[in-house]
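Sharing a structure with you now.
For this depiction, one protein chain was excluded, whereas all remaining protein chains were kept in their positions.
Up next, subunit A:
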(Lines give C-alpha, C1' and ligand atoms only; values in the text may rest on other atoms or scores of the structure.)
Protein backbone atom coordinates (compact mmCIF):
# COMPACT_ATOMS: atom_id res chain seq x y z
CA UNK A 1 0.00 0.00 0.00
CA UNK A 2 1.18 3.52 -0.72
CA UNK A 3 2.35 5.63 2.16
CA UNK A 4 -0.31 7.90 3.53
CA UNK A 5 -0.41 11.62 4.06
CA UNK A 6 1.06 12.15 7.50
CA UNK A 7 -0.07 15.76 7.69
CA UNK A 8 -3.70 14.67 7.76
CA UNK A 9 -5.27 16.33 10.81
CA UNK A 10 -5.94 13.04 12.51
CA UNK A 11 -6.81 14.42 15.91
CA UNK A 12 -8.50 17.67 14.89
CA UNK A 13 -10.83 15.88 12.56
CA UNK A 14 -11.82 13.37 15.18
CA UNK A 15 -15.30 14.68 16.04
CA UNK A 16 -16.19 15.79 12.57
CA UNK A 17 -15.31 12.59 10.80
CA UNK A 18 -16.16 10.23 13.59
CA UNK A 19 -18.81 8.49 11.55
CA UNK A 20 -16.54 8.15 8.54
CA UNK A 21 -19.26 8.85 5.96
CA UNK A 22 -18.70 6.97 2.75
CA UNK A 23 -18.90 9.73 0.20
CA UNK A 24 -20.06 8.67 -3.26
CA UNK A 25 -17.18 10.65 -4.88
CA UNK A 26 -18.48 11.17 -8.45
CA UNK A 27 -15.46 10.42 -10.60
CA UNK A 28 -12.23 10.39 -8.65
CA UNK A 29 -8.92 9.62 -10.25
CA UNK A 30 -7.54 6.34 -8.86
CA UNK A 31 -4.69 8.17 -7.14
CA UNK A 32 -6.98 10.63 -5.40
CA UNK A 33 -9.28 7.90 -4.20
CA UNK A 34 -6.34 5.90 -2.86
CA UNK A 35 -5.11 8.97 -1.01
CA UNK A 36 -8.53 9.59 0.47
CA UNK A 37 -8.79 5.97 1.48
CA UNK A 38 -5.35 6.20 3.08
CA UNK A 39 -6.33 9.28 5.01
CA UNK A 40 -9.50 7.62 6.17
CA UNK A 41 -7.52 4.60 7.31
CA UNK A 42 -5.15 6.83 9.26
CA UNK A 43 -8.06 8.56 10.91
CA UNK A 44 -9.65 5.23 11.82
CA UNK A 45 -6.31 3.99 13.13
CA UNK A 46 -5.90 6.91 15.49
CA UNK A 47 -9.52 6.72 16.61
CA UNK A 48 -9.06 3.11 17.63
CA UNK A 49 -5.75 3.97 19.19
CA UNK A 50 -7.00 7.05 21.06
CA UNK A 51 -7.24 5.46 24.55
CA UNK A 52 -3.75 4.06 24.11
CA UNK A 53 -2.43 7.42 22.86
CA UNK A 54 -3.87 9.26 25.85
CA UNK A 55 -2.43 6.59 28.12
CA UNK A 56 1.06 6.72 26.72
CA UNK A 57 1.15 10.52 26.82
CA UNK A 58 -0.49 10.99 30.21
CA UNK A 59 0.85 7.97 32.09
CA UNK A 60 4.11 7.06 30.36
CA UNK A 61 5.89 9.69 28.25
CA UNK A 62 4.70 12.70 30.25
CA UNK A 63 5.68 11.17 33.59
CA UNK A 64 9.04 10.14 32.14
CA UNK A 65 9.82 13.76 31.28
CA UNK A 66 8.63 14.96 34.68
CA UNK A 67 10.68 12.26 36.37
CA UNK A 68 13.76 13.30 34.42
CA UNK A 69 13.26 16.90 35.56
CA UNK A 70 12.60 15.93 39.18
CA UNK A 71 15.81 13.88 39.22
CA UNK A 72 17.71 17.19 39.21
CA UNK A 73 15.62 18.78 41.94
CA UNK A 74 14.87 18.63 45.61
CA UNK A 75 11.15 17.95 45.88
CA UNK A 76 8.92 16.97 48.78
CA UNK A 77 5.51 16.98 47.07
CA UNK A 78 4.32 20.14 48.85
CA UNK A 79 6.88 22.87 48.12
CA UNK A 80 7.77 23.52 44.52
CA UNK A 81 10.79 21.59 43.20
CA UNK A 82 14.15 23.26 43.77
CA UNK A 83 16.85 22.77 41.11
CA UNK A 84 19.93 21.14 42.60
CA UNK A 85 21.79 20.02 39.50
CA UNK A 86 23.61 16.74 39.91
CA UNK A 87 23.44 16.75 43.71
CA UNK A 88 21.04 13.77 43.87
CA UNK A 89 23.36 11.67 41.75
CA UNK A 90 26.49 12.58 43.67
CA UNK A 91 24.66 11.89 46.92
CA UNK A 92 23.88 8.36 45.74
CA UNK A 93 27.52 7.53 45.35
CA UNK A 94 28.22 8.41 48.96
CA UNK A 95 25.02 6.81 50.28
CA UNK A 96 25.86 3.49 51.92
CA UNK A 97 22.30 2.23 51.81
CA UNK A 98 22.11 3.04 48.10
CA UNK A 99 25.22 0.94 47.52
CA UNK A 100 23.71 -1.79 49.68
CA UNK A 101 20.53 -1.76 47.57
CA UNK A 102 22.60 -1.94 44.38
CA UNK A 103 24.54 -4.86 45.78
CA UNK A 104 21.43 -6.72 46.95
CA UNK A 105 19.65 -6.26 43.64
CA UNK A 106 22.78 -7.08 41.63
CA UNK A 107 23.34 -10.32 43.51
CA UNK A 108 19.68 -11.21 43.09
CA UNK A 109 19.71 -10.56 39.33
CA UNK A 110 23.01 -12.37 38.80
CA UNK A 111 22.07 -15.50 40.70
CA UNK A 112 18.30 -15.77 40.54
CA UNK A 113 17.94 -15.23 36.79
CA UNK A 114 20.38 -17.91 35.56
CA UNK A 115 19.15 -20.34 38.21
CA UNK A 116 15.52 -19.87 37.27
CA UNK A 117 16.25 -20.16 33.55
CA UNK A 118 18.42 -23.25 33.99
CA UNK A 119 15.62 -24.91 35.96
CA UNK A 120 13.09 -23.80 33.38
CA UNK A 121 15.14 -25.23 30.51
CA UNK A 122 15.91 -28.46 32.35
CA UNK A 123 12.29 -29.14 33.21
CA UNK A 124 11.13 -28.02 29.76
CA UNK A 125 13.45 -30.58 28.18
CA UNK A 126 12.05 -33.22 30.46
CA UNK A 127 8.49 -32.30 29.53
CA UNK A 128 9.27 -31.97 25.83
CA UNK A 129 8.94 -35.72 25.42
CA UNK A 130 5.37 -36.53 24.51
CA UNK A 131 4.19 -38.69 27.38
CA UNK A 132 1.04 -39.23 29.33
CA UNK A 133 0.50 -36.48 31.84
CA UNK A 134 2.63 -33.95 30.00
CA UNK A 135 -0.15 -31.34 29.90
CA UNK A 136 -0.92 -31.81 33.57
CA UNK A 137 2.69 -31.32 34.61
CA UNK A 138 3.05 -28.30 32.38
CA UNK A 139 0.05 -26.60 33.99
CA UNK A 140 1.04 -27.57 37.53
CA UNK A 141 4.58 -26.26 37.08
CA UNK A 142 3.23 -23.02 35.69
CA UNK A 143 1.00 -22.32 38.71
CA UNK A 144 3.70 -20.80 40.98
CA UNK A 145 4.39 -18.11 38.36
CA UNK A 146 0.85 -16.85 38.81
CA UNK A 147 0.92 -16.59 42.59
CA UNK A 148 4.62 -16.29 43.36
CA UNK A 149 4.82 -12.49 43.60
CA UNK A 150 1.81 -12.16 45.91
CA UNK A 151 1.92 -11.14 49.56
CA UNK A 152 0.34 -14.49 50.49
CA UNK A 153 3.15 -16.55 49.04
CA UNK A 154 5.68 -14.20 50.65
CA UNK A 155 4.10 -14.97 54.00
CA UNK A 156 4.12 -18.70 53.27
CA UNK A 157 7.77 -18.51 52.27
CA UNK A 158 8.60 -16.66 55.44
CA UNK A 159 6.91 -19.35 57.47
CA UNK A 160 8.65 -22.19 55.62
CA UNK A 161 12.10 -20.67 55.96
CA UNK A 162 11.88 -19.54 59.57
CA UNK A 163 14.34 -20.74 62.17
CA UNK A 164 13.41 -24.28 63.17
CA UNK A 165 10.64 -24.44 60.56
CA UNK A 166 10.07 -26.89 57.71
CA UNK A 167 13.06 -26.11 55.50
CA UNK A 168 15.49 -25.73 58.38
CA UNK A 169 14.41 -28.98 60.00
CA UNK A 170 14.28 -30.94 56.76
CA UNK A 171 17.80 -29.88 55.90
CA UNK A 172 19.07 -30.74 59.36
CA UNK A 173 17.95 -34.32 58.66
CA UNK A 174 20.72 -34.31 56.07
CA UNK A 175 23.16 -32.91 58.59
CA UNK A 176 22.92 -29.33 57.38
CA UNK A 177 22.33 -26.85 60.16
CA UNK A 178 21.95 -23.60 58.35
CA UNK A 179 20.13 -21.94 61.22
CA UNK A 180 17.40 -19.42 60.66
CA UNK A 181 17.20 -18.50 57.02
CA UNK A 182 15.15 -15.35 57.01
CA UNK A 183 16.61 -14.10 60.30
CA UNK A 184 20.19 -14.44 59.16
CA UNK A 185 21.74 -11.75 56.93
CA UNK A 186 23.80 -14.45 55.19
CA UNK A 187 20.83 -16.66 54.34
CA UNK A 188 17.96 -14.28 53.70
CA UNK A 189 19.05 -13.71 50.09
CA UNK A 190 19.13 -17.44 49.27
CA UNK A 191 15.57 -17.57 50.64
CA UNK A 192 14.47 -14.92 48.19
CA UNK A 193 16.35 -16.61 45.36
CA UNK A 194 14.61 -19.88 46.17
CA UNK A 195 11.25 -18.15 45.86
CA UNK A 196 12.26 -16.79 42.48
CA UNK A 197 13.50 -20.20 41.30
CA UNK A 198 10.22 -21.77 42.41
CA UNK A 199 8.54 -19.64 39.73
CA UNK A 200 10.42 -21.28 36.86
CA UNK A 201 7.13 -22.18 35.17
CA UNK A 202 6.65 -19.06 33.06
CA UNK A 203 9.98 -19.28 31.20
CA UNK A 204 9.56 -23.07 31.09
CA UNK A 205 6.33 -22.74 29.12
CA UNK A 206 8.12 -20.50 26.63
CA UNK A 207 11.07 -22.90 26.37
CA UNK A 208 8.65 -25.76 25.75
CA UNK A 209 7.04 -23.91 22.87
CA UNK A 210 10.52 -23.31 21.44
CA UNK A 211 11.63 -26.92 21.88
CA UNK A 212 8.57 -28.16 19.99
CA UNK A 213 9.80 -26.33 16.90
CA UNK A 214 13.17 -28.06 16.76
CA UNK A 215 12.94 -30.49 13.83
CA UNK A 216 13.26 -34.13 14.94
CA UNK A 217 15.34 -34.97 11.85
CA UNK A 218 18.23 -32.97 13.22
CA UNK A 219 18.49 -35.25 16.25
CA UNK A 220 18.11 -38.35 14.13
CA UNK A 221 20.88 -37.20 11.82
CA UNK A 222 23.12 -36.39 14.78
CA UNK A 223 22.51 -39.80 16.26
CA UNK A 224 23.47 -41.50 13.05
CA UNK A 225 26.70 -39.52 13.26
CA UNK A 226 27.16 -40.83 16.78
CA UNK A 227 26.72 -37.60 18.69
CA UNK A 228 26.20 -38.09 22.41
CA UNK A 229 23.52 -36.49 24.54
CA UNK A 230 25.63 -33.54 25.64
CA UNK A 231 26.86 -32.98 22.11
CA UNK A 232 23.30 -32.95 20.77
CA UNK A 233 22.27 -30.48 23.44
CA UNK A 234 25.19 -28.18 22.68
CA UNK A 235 25.06 -28.36 18.90
CA UNK A 236 21.37 -28.75 18.16
CA UNK A 237 19.09 -27.85 21.04
CA UNK A 238 20.86 -24.74 22.29
CA UNK A 239 21.43 -23.08 18.89
CA UNK A 240 17.91 -23.95 17.71
CA UNK A 241 16.23 -22.45 20.75
CA UNK A 242 18.66 -19.58 21.20
CA UNK A 243 16.07 -16.94 20.20
CA UNK A 244 13.82 -18.24 22.97
CA UNK A 245 16.72 -18.25 25.41
CA UNK A 246 17.43 -14.67 24.46
CA UNK A 247 13.81 -13.65 24.93
CA UNK A 248 13.53 -15.34 28.32
CA UNK A 249 16.83 -13.91 29.47
CA UNK A 250 15.79 -10.40 28.53
CA UNK A 251 12.39 -10.63 30.21
CA UNK A 252 13.65 -12.31 33.35
CA UNK A 253 16.54 -9.89 33.86
CA UNK A 254 14.27 -6.88 33.52
CA UNK A 255 11.80 -8.58 35.81
CA UNK A 256 14.43 -9.40 38.43
CA UNK A 257 15.69 -5.83 38.57
CA UNK A 258 12.23 -4.81 39.71
CA UNK A 259 11.67 -7.35 42.46
CA UNK A 260 9.68 -5.70 45.21
CA UNK A 261 6.80 -7.43 46.99
CA UNK A 262 8.52 -10.74 47.73
CA UNK A 263 11.61 -9.07 49.18
CA UNK A 264 9.50 -6.76 51.29
CA UNK A 265 7.33 -9.51 52.75
CA UNK A 266 10.21 -11.91 53.37
CA UNK A 267 12.14 -9.09 55.06
CA UNK A 268 9.38 -9.15 57.62
CA UNK A 269 7.16 -6.79 59.54
CA UNK A 270 8.28 -3.25 59.83
CA UNK A 271 7.25 0.24 58.98
CA UNK A 272 9.23 2.57 56.78
CA UNK A 273 12.65 1.07 57.28
CA UNK A 274 12.51 -2.61 56.55
CA UNK A 275 15.39 -4.07 54.65
CA UNK A 276 15.46 -7.42 56.41
CA UNK A 277 18.26 -8.49 58.76
CA UNK A 278 21.18 -6.11 58.29
CA UNK A 279 19.48 -4.63 55.21
CA UNK A 280 20.30 -7.90 53.46
CA UNK A 281 17.02 -7.74 51.52
CA UNK A 282 17.04 -4.02 50.82
CA UNK A 283 16.24 -4.32 47.13
CA UNK A 284 16.65 -1.28 44.93
CA UNK A 285 12.95 -0.66 44.34
CA UNK A 286 12.21 -0.84 48.05
CA UNK A 287 14.89 1.75 48.84
CA UNK A 288 13.48 3.90 46.06
CA UNK A 289 10.01 3.59 47.54
CA UNK A 290 11.31 4.38 51.01
CA UNK A 291 13.13 7.51 49.87
CA UNK A 292 10.30 8.76 47.70
CA UNK A 293 7.24 7.92 49.70
CA UNK A 294 8.31 7.42 53.32
CA UNK A 295 10.90 10.21 53.41
CA UNK A 296 9.15 12.27 50.70
CA UNK A 297 12.46 12.80 48.95
CA UNK A 298 10.92 12.61 45.51
CA UNK A 299 13.79 14.24 43.69
CA UNK A 300 16.22 11.68 45.07
CA UNK A 301 13.81 8.85 44.29
CA UNK A 302 13.46 10.08 40.70
CA UNK A 303 17.22 10.20 40.32
CA UNK A 304 17.35 6.64 41.68
CA UNK A 305 14.69 5.59 39.19
CA UNK A 306 16.76 6.93 36.31
CA UNK A 307 19.82 5.10 37.56
CA UNK A 308 17.72 1.91 37.57
CA UNK A 309 16.56 2.63 34.05
CA UNK A 310 20.15 3.30 33.00
CA UNK A 311 21.24 0.01 34.57
CA UNK A 312 18.52 -1.93 32.80
CA UNK A 313 19.26 -0.13 29.54
CA UNK A 314 22.96 -1.02 29.72
CA UNK A 315 22.22 -4.68 30.43
CA UNK A 316 19.63 -4.77 27.63
CA UNK A 317 22.04 -3.12 25.21
CA UNK A 318 24.79 -5.61 26.08
CA UNK A 319 22.33 -8.47 25.56
CA UNK A 320 21.25 -7.16 22.16
CA UNK A 321 24.85 -6.58 21.18
CA UNK A 322 25.92 -10.07 22.25
CA UNK A 323 22.97 -11.51 20.37
CA UNK A 324 24.94 -11.65 17.13
CA UNK A 325 27.40 -14.06 18.67
CA UNK A 326 25.05 -16.62 20.10
CA UNK A 327 21.50 -16.19 18.88
CA UNK A 328 20.69 -17.97 15.65
CA UNK A 329 17.63 -16.90 13.78
CA UNK A 330 16.50 -19.43 11.23
CA UNK A 331 16.26 -17.89 7.82
CA UNK A 332 13.00 -18.21 5.98
CA UNK A 333 11.41 -20.14 8.81
CA UNK A 334 9.88 -23.55 8.52
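The rule we apply is simple: contacts are C-beta pairs under 8 Å (C-beta built on N, C-alpha and C of every residue); 3 or more make two chains touch, one makes a residue touch a chain; residues count from 1.
By our rule, contacts and distances are computed from a predicted model.
Participant: I want to check something: the complex is missing a chain, and I'd like its UniProt protein name from "HEAT repeat domain-containing protein", "Proteasome accessory factor C", "Purine hydroxylase delta subunit apoprotein" or "Carbohydrate ABC transporter permease".
Facilitator: Looking only at the record, the undisplayed chain corresponds to "Carbohydrate ABC transporter permease".
Participant: Can you work out which residue in A:33, A:150, A:235 or A:322 touches the chain that's missing from view?
Facilitator: A:150
Participant: What subunit A residues would touch the chain not displayed?
Facilitator: Against the missing chain, subunit A presents residues 1, 3-6, 8, 20, 22, 38, 41-46, 48-52, 54-56, 58-60, 62-64, 66-67, 70, 77, 118-119, 122-123, 125-129, 131, 133, 137-147, 149-153, 155-157, 159-160, 162, 164-166, 169-170, 198, 201-202, 205-206, 208-210, 216, 219-220, 223, 229, 232-233, 244, 247-248, 250-251, 254, 257-258, 260-261, 264-265, 269-271, 285, 288-289, 292-293, 298, 301-302, 305-306, 308-309, 312, 316.
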